[in-house]
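Supplied in structure tokens, the structure appears directly below.
Chains shown are a subset, placed as in the full complex.
Each chain gets a letter, A, B and C, in the order it is written, and its residues are counted from 1.
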Amino acid sequence: MNKTFKYNKLSKDDAVLLLVDHQAGLISLVQDFSPNEFKNNVLALTACGKYFKLPTILTTSFEEGPNGPLVPEIKAMFPDAPYVARPGNINAWDNEDFVNAVKKTGRKQLIIAGVVTEVCVAFPALSAIEEGYEVFVVTDASGTFNEVTRDAAWMRMQAAGVQLMSWFGVACELHRDWRNDIEGLGTLFSNHLPNYRNLMTSYFAITKK
Amino acid sequence: MNKTFKYNKLSKDDAVLLLVDHQAGLISLVQDFSPNEFKNNVLALTACGKYFKLPTILTTSFEEGPNGPLVPEIKAMFPDAPYVARPGNINAWDNEDFVNAVKKTGRKQLIIAGVVTEVCVAFPALSAIEEGYEVFVVTDASGTFNEVTRDAAWMRMQAAGVQLMSWFGVACELHRDWRNDIEGLGTLFSNHLPNYRNLMTSYFAITKK
Amino acid sequence: MNKTFKYNKLSKDDAVLLLVDHQAGLISLVQDFSPNEFKNNVLALTACGKYFKLPTILTTSFEEGPNGPLVPEIKAMFPDAPYVARPGNINAWDNEDFVNAVKKTGRKQLIIAGVVTEVCVAFPALSAIEEGYEVFVVTDASGTFNEVTRDAAWMRMQAAGVQLMSWFGVACELHRDWRNDIEGLGTLFSNHLPNYRNLMTSYFAITKK
């Protein structure tokens, strides 16, 4: 038991969103989520980035080749984000431009998601931990070949001090209080949690009568 | 083995789409699909209805009460469709307005999806089979409490002569030939099959260079 | 495809409920449902029997021995039901008293549930089919050792013409129309479908304000 645990909550003012290799080809390798589930999770996370105005950094690996281009929806959401098309580094943290883009934000909390989990996510996560960053991996917006490689990657990251999150947890930890903007958060949930949308639909059907 | 099997393919000119009780409250009962998966399947099926210009009939059960209103997206897609808010009949086929709406189409192939599978789908399916209709149940756009009740419902329907389909199978059997409209079908797939969209993204990224 | 399918709907006036060997000992053999799930399903089915005033017949096998007594809740719900403690027949249909109790009802639709599925349920189901009864097995109120033996039992029964149902399907097919008694059916659902109860709770919380 960790007697001296410090709960560094994700903060809108100290977090960066790093989206690593969500490329059209690579995503076809993902089998630990159904394609619909994964798409929704990734778009939900990007919607969080947008909504909380997080500095966001995009990076890809060999977009020109079989890995395919970054999913267009992501590119479209962050037209002005630093975009590091890595010429070859597998670990994004080995790329100076990428690290500089992170450093330039001056922030210390890294929210990371990507494809595939044990490489494109775990490698920069471990590198960043080593350099003293707080690292939050968004497990459900990161995909890989199967549950076995996923579980191993999670345990390796957990042991190193990475915080394992879901996009919903990220959203809630960043938002802190519904009163900061009820409608905004409600819309985000409504767009990416069908059952929450249904709750809202039913609720407003009655109350707006 | 059925020596005299007749393959009555779904036809754009003979099929009706019946959407039964996809209501905001009832959908929260569905647990044999994840909410995202189910939402995508239902919207894919409705997109098929739209795309193939199938006569479509909407029906609900007690929209005013806990079952909640029809999912708004569906209502919006078919503003002019016959809409039968059943006053109490559990089996939609017990409702005269509903059956009349079906009969008025003059069509003999019924594509049915709904919530929950063993009741709102299976009951009208069995009724319609009995009256000589060809019935195609869209299994992945129909949801229920768990896999056990789903499997039992499927086997009951199979034994009665219901054709068990997926929305993708429905789309393909209706379309017959890509040459009828490559772009239209491609768009439909792209919108509801993330991995197919990725294939297209990668393909056009190269060829449009 | 069965061109001559006849949909004999379950009818309150023609159905009997047969509860076979839901004994305290035997239920500990059930592993294809969690204990809570199974208990809820069985009690939901018995509540249907009660609610629809179905003639109900209870039977057990060797209550005095390791199989244990009939679950007390069931006994308490049907104090006046024929109760056939079979002296040894494994197939309840081999017991004259049991068959006579069925015949005495004058009904032709048998709703059967029990433990274990491939024996205590399947055997009388097949016997009754052979004698011309319509048989509806309540799959989720019947339990067995594991999914393998369950699936095999279902396929054997399906091939013989048994209708595979869930307790919810039975309730809905018997009720036909909510207008017959909204509150009664609502209560039944509320007691055995937690998510339906939640829908009602939320609904009345708003409307009763």
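In the analysis below, a contact is a pair of C-beta atoms (placed from the backbone, for glycine too) under 8 Å apart; a residue touches a chain by one contact, two chains touch by 3 or more.
For clarity, every value in this text was computed on a predicted model and none was experimentally measured.
The complete homomeric complex described by this structure file contains 8 copies, of which 3 appear in the displayed model.
Here is the rule we use: only the chains that are shown with their structure count from here on.
Contact counts per chain pair peak at B-C.
Set against the C-alpha centre of chain C, every other chain centre is closer than that of A. Chain centres here are Cα means. That of chain A falls 48 Å from that of chain C. Chain centres here are Cα averages; for chain B and chain C they lie 30 Å apart. Shared interface positions of chain B, defined as residues touching 2 or more other chains, are 25, 28, 66, 68. The part of chain B that touches chain A in the complex is made up of residues 24-25, 27-28, 34-40, 63, 66, 68-69, 71-72, 193-195, 197-199, 201-202, 205. Taken together, the chain A residues at the contact with chain C in this complex read 199, 202-203, 206-207. The touching residues of chain B, counted against chain C in their complex, run 2, 5-6, 25, 28-29, 61-62, 65-68, 87-91, 94, 116, 118-119, 122-123, 126-127, 129-130, 134, 145, 148-149, 151-153, 155-156, 158-161, 163.
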